[in-house]
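The structure under discussion appears below in the form of structure tokens.
Excluded from the complex is one protein chain; the other protein chains are retained at their positions.
And then chain A:
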Amino acid sequence: MSVKTFTPAAFHHQSAQALSNPQLRHNFRGAMDGLMAKRLGSFDSWDIEALRDLGQGIRQKALRHLPDLLEQLEASCQRNGITVHWAESADDAGRVITELCKARGAQSVIKGKSMVSEEVELNARLAEAGIEALESDLGEYIVQMADETPSHIIMPAIHKNTADISTLMHQRTGTRETNDAEELTHAARAQLRDRFQTADVGISGVNFAVAETGTLCLVENEGNGRLTTTVPPVHIAITGIEKVVAEFKDVPPLYALLTRSAIGQNVTTYFNMISGPWRGQEVDGPEEVHLVLVDNGRSRMYQDEEYAETLQCIRCGACMNHCPVYTRVGGHTYGTTYPGPIGKILMPHLLGLNTTKNLPTASSLCGACGEVCPVRIPIPKLLVRLRNEAVGEGKGNIEGAGSARRPMEAMGWKLFSWLARHPRCWRIGVRVVQACRSAVPKRVAPWTDNRVRPTPAATSLKQQLAQRRRS
């Protein structure tokens, strides 16, 4: 079964499959353990909590003024010679970019890493128009070669080990089979090099878009981002509307948080600040630069004060790396563009709860995600809120609200609530449970699949305390 056919509705089946795949679990466990340790080490000499406060403040400030900042960003970009396009939906984004490519007669596109482009399924849309898009980020290159989707938002091919990649590259590109990751990287580099030079258009994402200066910041390690945005005659940047920050001085703290939270790096190999097309005197640069600002459900999230906090996200992936569920089932299991804890909040907003209702419950609410989030998004709190909406008890206007409601379950909680407010009846309930203690069936799936059944005590704490007080 191809991961492309995975769906959020089939989370249970997909997670069971992933859990029974020892290689996959080994790959994720090893990678995530490494990332967690590196992250911690990289914050060693920093006051991490103070930095998180700063990051949260910057993102909150940007979101508070989002409509104004977007207009300011558009004006600043235009001043810099960057053409700004607005895309309300994934369809719009696909159409805008396809048209820009067609206008240049483009047949081949080279792409830097962009999760928004995954979100709007850009490659498929370009293919429909006869335009070939090639991913140039190494992880994305591998994932594309395997006809898969990314399993992590920062490390798209983290589910594969060196041997998997060696076999894949051998089959698809004829490279020599090897366990030497460096040799494979060199082979990929050689395969990609020409493609930068021959591509008609380069498409990249954006990490921070600065409203004040009209600067598009791009964080990367491989240099493919720089090549994508400077070598082809046209550069199209695609990003979500929430990526805007107010001022240039907002960037350094966010950058410091992003690289450390994502991969435990103090600094990335490349940090690109794109401020417009080639201006004649410069050594290189594209003739045209476009910015496509994608809404795709974001402004709906923005209307809700609590869910709007999700838009603070800087896409570092730390919540995934630290999630006990994600680290065991991997990214594909979620069947969504954004997996892991942040995906469990984002995706119900992008797709509605009808298909994603199993995602908010796929958390033990352990809080590891919220603890590491560099901009302090209260992920567990938002998951509880989504559960509330999913069972039809909430007040939000999210699509598919109530789709997880089961009448028996709802009745059960109402009964529980009533009993818990009527202590005498509650005590009778406790006695009934005690009386039936030997009648508890040996198997209560799924609990007893690998645990003994919990057996009620013969007498309750309340009874035992009363007894003790009497004696």
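Here, a contact is a pair of C-beta atoms (placed from the backbone, for glycine too) under 8 Å apart; a residue touches a chain by one contact, two chains touch by 3 or more; residues count from 1.
Note that contacts and distances are computed from a predicted model.
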Chain not present in the shown complex, as UniProt names it (candidates "Antagonist of KipI", "(Fe-S)-binding protein", "PTS glucose transporter subunit IIA" or "Zinc-dependent proteinase"): "(Fe-S)-binding protein"
Hidden partner chain, touching residue among A:His12, A:Arg79, A:Arg176 or A:Lys249: A:His12
Given A:Val329, A:Leu351 or A:Ile398, the one touching the chain that is not displayed: A:Val329
Hidden partner chain, touching residue among A:Ala75, A:Val267, A:Ala435 or A:Ala457: A:Ala457
Interface with the undisplayed chain - residues on chain A: 12, 15-16, 19, 33, 49, 324-325, 328-329, 361-368, 370-371, 376, 384, 387-391, 393-394, 404, 409-410, 413-414, 416-417, 419-421, 423, 426, 430, 433-434, 445-457, 459-465, 468
